[in-house]
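The following block contains the structure, expressed as structure tokens.
Only one protein chain is missing from this complex, and each of the others stays in its spot.
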Amino acid sequence: MRILSLSNVTKTFGGLVAVGGVSCGVERGSVVGLIGPNGAGKTTVFNLITGSIKPDDGHIFFSGHSISGLKPHKVVTLGVARTFQTIRLFPKLSALENVLSGCHCRMRSGLISSVLRLPSQRLEEKLVIDRAMSELEFVGLARLWRSSSGSLPYGDQRRLEIARALATEPKLLILDEPAGGMNEQETIELRKLVFNIRDRDITVLLIEHDMSFVMHVCDQLLVMENGLLIAQGEPQDIQKDPKVIEAYLGVDDDR
Amino acid sequence: MSASNFQSSALGKLLTYLSILLFLSIPWLLSALGLESAPYWVDVLNNIGLYTMLALSLNLILGQAGMFHMGHAAFFAVGAYTTAILNLNHGWSIMATMPVAALAAGFVAAVLAGPIIHLRGDYLLIVTIGIVEIVRIALTNDIFGLTGGPSGLFGIARPSFFGFKLTKPHHFFYFIWFMVILSLILFNWLENSRFGRALKFIKEDAVAAENMGINTTFYKFLAFVVGAAWAGVAGTVFACRLRTVSPESFNFGESVVLFTIVILGGSGSQKGVLLGSFLVMGLPQILRDFQDKRFLIFGAALVVMMIFRPQGLIPPKPARFCLPEPWAERYGSKGD
Partner (left out) sequence: MDFFFQQLSNGLTVGGIYALIALGYTMVYGVMKLINFAHGELFALGAYIGYSLLVTMNLGGRLGPPMAIALTIIMVASLVALAGHLLERAAYRPLSHSDRLSAVVSALGASIFLQNAIMIKWGAQYRAYGADLLPNVIVNLFGQNVPLIRILVFLFAVVVMTALYAFIHRTKLGLAIRAAAIDQGAAKLMGVDVRRVIAVVFIIGPALGGLAGLLVGLYYGQINFIMGQLYGLKAFTAAIIGGIGNIPGAMIGGLLLGLIEALGAAYVSVAWKDALTFVVLILILVFRPTGLLPERVAEKL
């Protein structure tokens, strides 16, 4: 069953076609890689799915809902969470608080119960910290819960962003270059983390330039070039696809 | 948690309560000393208290949500005039007007916030200045025939509690500082809640917050309305303390004073706002001996203070969390 499908999604920026009529789908429970050379429009596709920008044309469906044109927070509430290519944590805040930001949309307390400190609000505060700590432990950062996120090493920041996204209880997790800036050891750990996420019945869609990482973790690949989807299929087939080799692997084989 | 840590925090609490007690006995001490100027200084403290209330409500918008709002006097004015009109024209008791003043100020803020909430930093700042000017001009022009024009409204009743009428400065001292303490508690609770955290995330990075599922527009709107409503409550206190309201009490300058208190004190920090109110409202009184030079000195002092403490005098501290078990045992219980 498809959890996410794009049909003829188009976005232009002042005459430049960033995404030109992309149609594709993501199967529930899979790990899908979106690859392509720099400037192919991958991040734009992510921004379109998460609602940061609105498509000019086409439709995006997520588990039965049309989400094209919805505001980002609505999309998150429906079950799509993301990380950013350039890390976008709240650098001054602690790791725990960063994860709490993800918990926000699953909480209920409103203004009145907060200002009056009703028992329901205090109980929820306790539960939410428990929940945030579980996510920190899941990505292996629980011992650093009080560190300010800006002071963490790069690899830890990437994993903290994942923990924060997981705290929104997503059905689909979108990772924008999760291995970017990670060393070899961290990349191997990230692989395990992605499998653990999939085992929680969370579908993963990711952009990544590290080809060995992509080949190891992804069940399906989507290949973009110049705003168009040029190929899709299983990693080993994509590797052999002459169009892909020409457009991407041939150019970028040093990766 | 170590034993010494526990002792120091217990000692700290004791000291806090003692200093609150000491502060609350100031009017009594001053009159016991037989100081002739005692009522004057109590009045200065009352003024500081009123501005603390206002600055705390602005702090929610400016300090916590990070919205550049320089027109808070407008909502203060709506509250004060609501109390004045209900009391003078309809004979309501002062305390009964208070919730209506809050609603009125919140309502005006809600109507205005819709179209302007999306404006970026300095654009919001000039628009809020514009709002305060529009409100002042509307009051001066006797809008709806209710506001009495340039001279305003006078003869507002004094508040009374269970038959006890507040008349002297030290009566108002306890009334106003009770309201200040209430504000401190409520805003503190608000800050450490889901709502307060959402504002903190929006201030740090609104795009990231929106992408984590926080309805940034809604929370900015809510902060604006709640802050405005509390300024309306302060308006009630203002109206019954001076027994008169006039447009000039709510001009751009008053908004600037409140803005300065929040930023100087330490944007987002309640202790900072408290200290900021004492400095901004108290310093010109202490400098009275310099007569016409006091605001010259005050202006220079503001510049110097910002240069040496650009983050404000008492910047906000990181939030503290107590981990529940089993996490506390594994990873330490307290975080600073």
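Note that the chains take the letters A and B in the order they are written out, and that residue 1 is the start of every chain.
Just so we're on the same page, contacts are C-beta pairs under 8 Å (C-beta built on N, C-alpha and C of every residue); 3 or more make two chains touch, one makes a residue touch a chain.
Bear in mind the structure is a predicted one, so any value in this text is a computation, not a measurement.
K.L.:
With respect to the chain omitted from the figure, which of B:I26, B:V100 or B:A138 is a touching residue?
P.N.:
With B:I26, B:V100 or B:A138 as choices, the missing chain is touched by B:A138.
K.L.:
Considering the complete complex, identify which of B:P39, B:G130 or B:G282 is in touch with the unshown chain.
P.N.:
B:G130
K.L.:
In the whole complex, not just what's shown, which of B:F201, B:F238 or B:F259 touches the removed chain?
P.N.:
Answering carefully, the residue with contact to the hidden chain is B:F259.
K.L.:
Please identify which residue in B:M95, B:I185 or B:V207 touches the non-displayed chain.
P.N.:
Result: among the candidates, B:V207 touches the missing chain.
K.L.:
For the chain that got dropped from the picture, name the residues of subunit B it touches.
P.N.:
Counting only subunit B, the missing chain is touched by 68, 115-116, 118-123, 125-127, 129-131, 133-134, 137-138, 140-141, 207, 252, 256, 259-260, 263-264, 267, 292-293, 295-296, 298-303, 305-307, 310-312.
Throughout what follows, only the chains that are shown with their structure count from here on.
K.L.:
Contact residues on subunit B for subunit A in the complex?
P.N.:
Touching subunit A: residues 186, 189-190, 193-198, 200-201, 204-205, 207-216, 222, 226, 318-319, 321, 323-324, 327, 330-332, 335-336 of subunit B.
K.L.:
In the complex, go through subunit A and note every residue touching subunit B.
P.N.:
It comes out as residues 50, 52, 71-73, 76-77, 81-82, 84, 88-94, 96-97, 100-102, 104-105, 107, 109-111, 114-117, 121, 124-126, 129-130, 133, 142-143, 145-146, 148, 164-165, 168.
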